[in-house]
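One protein chain omitted, others in place.
What follows is chain A.
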Amino acid sequence: MGAQLRLLRRRIKSVKSTAKITRAQELIASSRIVKAQQRMHAAVPYEREITHAVSAVLSNTSSVDHPLTVAKEQPAMAGVLIVTSDRGFCGGFNANVLREAEALKAHLSGRGLQVKPFVVGRKGITWHRFRSREMSGEWDGFSDNPSYGHAKEIADALISSFKQDDGIDEIHIVYTEFVSMLTQEVVVKRILPLEVEEAEATPETVMPYYEFEPTAGDVLDSLLPRYIESRIFNALLQSAASEHAARRRAMKSATDNANELISVFTRQMNQARQAEITQEISEIVGGANALADAAAGKE
């Protein structure tokens, strides 16, 4: 009996220290969500303006034949940018993204395209390495706090591969969108060839006739890469906020489970302790009775 009691005490101690760790992780994640959300909101004005500017150029120039907007007739290769996190402890966050990426890959292969993965985040990279799959690009170290420079780096790699004749012909992105604190959704979007997300063109929102400095083509040349960078930056920010939210949720349920375990173990431990005491008492009483009986027998 004594052994069981000791065992339970040890388990309670270890679960308690685990609960402390997960609780701390939960608190850290909660405070980081707020920061990540603020960064997401801070990036909104730029994104809105650049989308507006791109649609302004596209609506002003009737025949846009920019290499970034024209779909190739015979696409042969597709790039998929997969945004995962650097660290684990975030529930199904990475598994969900990778599952969605696999589904997209199967879909693209079905269309006869060769798929080239570009991976962001250590978890996604190790996932690919473990399956010895070749990656066309990998970036890590910033998944929880991406800067615009990172987005630019990724966009540069994607765009230069897109412009090569034997490079990729389509670019898709798989990331987790931050819908709310409680809901995050994995989304798949095509970013190249470009489909500008335009607000509905009601008569009131028809674009004015713009002058361009220097020319519409030049403006488009420098505008489109910026637009793609901004899309990627948005995906990174969304993914970072989602990562923190997923981690907070995972750590909260881990803490709850640990606390539940502790109360179960405590109950078992008390029971064991009581059983031990009862047994000791009955042993003593039994022993005393035996002695008394023996003494009575002598007389």
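We take it that contacts are C-beta pairs under 8 Å (C-beta built on N, C-alpha and C of every residue); 3 or more make two chains touch, one makes a residue touch a chain; residues count from 1.
Just so it is clear, contacts and distances are computed from a predicted model.
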item	value
Hidden chain of the complex, named as in its UniProt record, picked from "Putative membrane protein", "ATP synthase epsilon chain", "L-arabinose ABC transporter permease AraH" or "Protein NrdI"	"ATP synthase epsilon chain"
Hidden partner chain, touching residue among A:7, A:53 or A:187	A:53
Touching residue (missing chain; options A:45, A:112 or A:297)	A:45
Chain A, residues in touch with the chain not shown (by the definition above)	39, 42-43, 45-47, 49-50, 52-53, 56-57, 147-148, 151, 207-214, 218-219, 222-223, 226, 229-230, 233
